[in-house]
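Below: one structure in structure tokens.
What you see is the complex with one protein chain gone and the rest in place.
Labels run A and B following the written order; every chain starts at residue 1.
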Amino acid sequence: MKRLFPILAVLTALMLVYAVYQALVVAPTERTMGDVQRIFYYHVPSAWTAFLLFLVNLVASVVYLVKRNPKVDALAMVSAEVGVVFCTVVLVTGPIWARPVWGIWWTWDVRLTSTLVLWLIYVSYLLLRRFSDSAQAPALAAVLAIFGALDIPLVYFSIWFFRTQHPQPVIGGGGSIDPRMWRVLLINWMAFLCFALLMCWSRYRLETMRREVEEAQALESLLGDDRGSSAEIRNPKVALNRSGP
Amino acid sequence: MHKPSFTGGDAMSLPSSTTRGTITRATLTKDLRLEWRSKDALNSMLFFSLLVVVIFSFSFDPLAEESRRIAGGLVWVAILFAAVVALNQTWARELRNQVLDAYRVSPAPPNALFMAKALGNFFLVSLLEALMTPLFIIFYNLRALGPAWQLIPIGLLGTWALVVNGTFFAAISLRTRSRELMLPLLLFPISIPAVLGMVAGTTAILTGENSAHFWIVLLLTYDVVFTTACLALFEKVLEAE
Partner (left out) sequence: MTDASPIITATNVIKQFGRFAALRGVTIEFGAGKFHAILGDNGAGKTTLLRIIAGLARPTGGHVSILGMSPRDACREIGYMAHPSLLYDEMSGMENLRYFARLYGIDDDKHGDRAIRMVALDPTLSRPVGQYSQGMRQRMSLARAILHDPKILLLDEPFSNVDAQSAREMVTLLTRMRDAGKTILLVTHQASLLEGAASKFVWMRAGQVVECTNRLSPGGTR
């Protein structure tokens, strides 16, 4: 498994380069918006990736509450962190795109506002994890993730209705997409997914290692007063002898 | 739910539904009685609400023609801030002397405790609203151009929306550092659809320009969804050590 990581890293790098080439060179120039429209190839795939990661977080949170498996919790944490990164990209590229094209930085349109609320919920999720004890954080954060998931449809729906009553320009517009653009979009999304996978995997490994070190330290601090237990310190997994309920 | 075996002990085989209601009622009456005995916290909260109304009225010119459009938003934002103060003290008495441990060790269902606290907060925040709303009406010369009676369901449903999640997140915040800051950090993002509903609904009625029906239904949906979620998940929060 571990050997796959560098392979994935190289593959991701290649895909990203190819995706950039596709987005900036190969994709046709949009008729009305011009070259600025190319930001679309970053804005949209980031959004899809973020949503996917938050979905992973939701599933991991529910599974954690049932099974209480610490690895599942690590996955939840990791997907939330990387998800927030991609969500930030969406929120930054949105205004950058909007300003030259529609003349405004921000509009409280359905998609952008819902993404903002999603971002807020998950930032509060990360803050909750940071501010609670490591023993309680997993369960509390999992509960918050479920609340967030219940909230998002309500957010979307309420803003959608509000906008039908008080219409404003929609960033990203609607309408059909040229098949050539669609192809470039998908290529970029694949590249972003690889990148997300790489980041998640790397962060997951880091987190698992950190937890193993914690366990070993805990054991060592207790065994420190005991005589003749150096063998156990060398292999903390054996010493801790997990026999779960 | 297992029925444990025990020797003797009268009055222990009540059906669980009666027990749940009894416990909620007993907890609620205890809380209201204690709140009444020491009116300090209540008085400070009332005064804080008054201050919020005054400051908002200074900041947003109440005499402007547009005031009717923004009053809905102002009232609810002011209520939101006053409510946070009330919500932050939800579990204050239980924190002293670790009373929650006594609750956890008993057979009482956790969401009976939750319901009692949420209802207590509902009364408390409604009391604050009863002070703030007339003041806003006076300062902003508010008069509803739409059907004013619809403000009642919006008020009730909106208040419950804030209070049910607020009580829940107050319990989550108990387990964190910066407890009192954590509550609004968690509450505000999740409350966005409800706040939109309250504000848009109130504005619709005040200006008479739109129907508030959708917003009332939205608030009702929000309340049902999150009351269920809170009742279902409170046990997990209470038992997080």
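Just so we're on the same page, a residue touches a chain if its C-beta (ideal position, glycine included) is under 8 Å from a C-beta of that chain, and two chains touch if they have at least 3 such contacts.
Quick caveat, the model's predicted, so the values are computed rather than measured.
Here the chain not displayed is in touch, across the complete complex, with A, B. For the chain missing from the display, the contacting residue among B:Leu34, B:Ile138 or B:Val224 is B:Leu34, taking the whole complex into account. The chain not shown here is touched by just one of B:Val99, B:Ala130 or B:Ala232, and that residue is B:Val99.
Listed here are the chain A residues that touch the chain not shown: 133-135, 214-215, 217-219, 221-223, 225-226, 240-245. Although one chain is not shown, part of chain B still touches it, namely residues 2, 4-9, 11-14, 19, 22-23, 26-27, 30, 34, 37-38, 93, 96-99, 101-108, 239, 241.
Everything that follows uses one rule, which is that only the chains that are shown with their structure count from here on.
Of all residues in chain B, those touching chain A in their complex are 165, 172, 175-178, 182, 185-186, 188-190, 192-193, 196-197, 200, 210, 214, 218, 221-222, 225-226, 229, 233, 236-237, 240-241. Partner chain B is touched in their complex by these residues of chain A: 65, 117, 120-121, 123-124, 127-128, 131-133, 135-136, 139-140, 142-144, 146-148, 150-151, 154-155, 157-159, 161-162, 165.
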